[in-house]
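The next block holds one structure in the form of structure tokens; read it before the comments.
For this depiction, one protein chain was excluded, whereas all remaining protein chains were kept in their positions.
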Amino acid sequence: MRRPTEEAPWLRWVLCLAAVGVAVLFLVLPLAAVFAEAFRRGWEPAVRALADPDALAAVRLTLLVAAVAVPVNLVGGVAAAWAIAKFDFPGRRLLMVLIELPFSVSPVISGLVYVLVFGAQGWLGPWLEERGVQVIFALPGIVLATIFVTFPFVARTLIPLMQDQGRTEEEAAATLGADGWRMFRHVTLPNIRWALLSGVLLCNARAMGEFGAVSVVSGHVRGETNTMPLHVEILYNEYQFVAAFAVAGLLALLALVTLGAKAVLERAG
Amino acid sequence: MIEVQGLHLRYGGVAALDGVNLALRAGEFVALLGASGSGKTTLLRSLAGLEFPDAGQVLIEGRDMAAVPARERGVGFVFQNYALFRHMTVFENIAFGLRIKPRRLRPGRAEIVRRVEELLALVRLPGMGGRHPDQLSGGQRQRVALARALAIEPRVLLLDEPFGALDAKVRKELRHWLRGLHDRLGLTSLFVTHDQDEALELADRVAVMRDGRVVQFDTPEALLAAPADAGVAGFLGDAVPIDCVVRDGQAWFEGLPPVAVAGVAEGKAVAFLRPVDLLVEPGAGEARVAAARQDGRGVRLTVETAGMLLEATPAPGWMPRRGEPCRVTALAARVFPA
């Protein structure tokens, strides 16, 4: 006799198999395809593609961009979450909507807006050009576009958690004599550390993997303004499939590590 | 010791505090009693520097607190749900207030350990320092919260519904223990409660709050004997309000014999009758026994008269039966003009 809220065993089996089937077809197979294509001719060509100077330059640029974009969004996200979750002030809801805004904008538009401001015919473009500052088709533009697309990650993981935790622990710290910094350092930060780390990881994964926005502002100069995803595209368009999939495999690995770390963090938090 | 004068605080158009005046003497144990929304927690938080009044003054030991932030007030505050730091052990929770003192005031490491051990013994949790808050029972958490608040050696202790989240048995136990602790440490304490038994049993004086004001501030005996108005009378004891008319120095009821009252203006009024004020005798009368039940404290009797159900006291030696006719006499009533 099975419980009234349980399906018949055969139905459970069918549903489980169907779900796993969908996941394999839809999620796992594409991932497997990346690695299969990368190692189509064995390890050696794949490794050679990664050791190529242009590929290495792309890796370096990607790391550099993430190293700037992630801390900016970390500081901004923590500040925003602190204000929104711990205080009542006019405009609080508006602020929450605005922070989520970059997620509802196409990556291409995220790049486009910076071209409209800093491009050759942009608002500030000509003025900057006279002074020898190049933003679009250069590192600053790539960094800005990356900050834009990864903007909400930290804030949106922190806000619900911090709202949930309320402010009584901070108030208790205040009545015990803690100043603002100590309150944050000893009470707030330990309570949000896992969520913070998880937000940073997601932010970082997106920052390293962003394609559309960066593609618009990059100019695609090999060895200079090519990030890893852009390098993948160039290689693919030049029919260097093994090399393209090798670099793509490296990015896929980053995604897998991020997912694994996130799963571990969720269990820790 | 604590003085509050003309405190006003509005939350978006609603007056949470509407001119509160209150003065506590050193060493007093005072209860803030009121229904939820009466402003008692807001008042307590204003004293701790967690809320900021729009007008009025808070003085602690004669010092105006207006410009003093919470962290410099040096009052002990026990939060309603304890607000223990969940990521810290019991030891770290209690030591927090000591460890974050500016370096020149901070006790040494060994001294902190000694003080925390002392506090753990004081709240009867010796050897529990290594636990985390989620490994403690409600009563234990409450005592950790208290130890944490006491660690900074406050002269004033503020407690927000200190027993609110505990079950009845633990609550009774902790009550008397807390009172003993207060006396032993020579604290001045103010605690918020909505439980009149707790307030009347424990406090030296009780401040009854309603609609953001202190409507009466008196000893428990005085409160019970002479409630300031109908609201206070209704809030205290098990009294039920009954409409009546005052004429010729007597309150006239429907279904009950009149009761003598003094000093109440003639006209419509409301009377509060406690079970002990109503004596019921067997025999033909307007009333009937609606329910009668023996329990640990004696016979609990409910009579019906003129469509009202009233709890009352049976005459000695009589065991009422349901449906039996009876006579009700009101021995006393607190009557207020309607």
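Each chain gets a letter, A and B, in the order it is written, and its residues are counted from 1.
Everything that follows uses one rule, which is that a residue touches a chain if its C-beta (ideal position, glycine included) is under 8 Å from a C-beta of that chain, and two chains touch if they have at least 3 such contacts.
Just so it is clear, contacts and distances are computed from a predicted model.
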Per UniProt record, name of the chain withheld from view ["Sulfate transport system permease protein CysT", "Diaminopimelate decarboxylase", "Secreted protein" or "Carbon-monoxide dehydrogenase small subunit"]: "Sulfate transport system permease protein CysT"
Among A:A49, A:L112 or A:L128, the residue in touch with the chain that has been omitted: A:L112
Among A:L56, A:V75, A:V133 or A:L189, residue touching the chain not depicted: A:V75
Hidden partner chain, residues of subunit A it touches: 4-5, 7, 12, 15-16, 18-20, 22-23, 25-31, 33-34, 37, 72-73, 75-76, 79-80, 82-83, 86-90, 95, 98-99, 101-102, 104-109, 112-117, 119-123, 144, 147-148, 151, 167, 170-171, 174, 179-180, 183-184, 202, 205, 208-212, 215-216, 228-230, 232-233, 236, 244-245, 248, 251-252, 254-256, 258-260, 262-263
Touching residues (missing chain, whole complex) on subunit B: 45, 49-52, 69-70
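Following the convention adopted for this analysis, only the chains that are shown with their structure count from here on.
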Residue numbers on subunit B that touch subunit A, as the complex places them: 48-50, 69-77, 79, 81, 83-88, 96-97, 100-101, 148-149, 151-152
Residues of subunit A defined as touching subunit B within the complex: 168-169, 171-179, 182, 186-187, 190-191
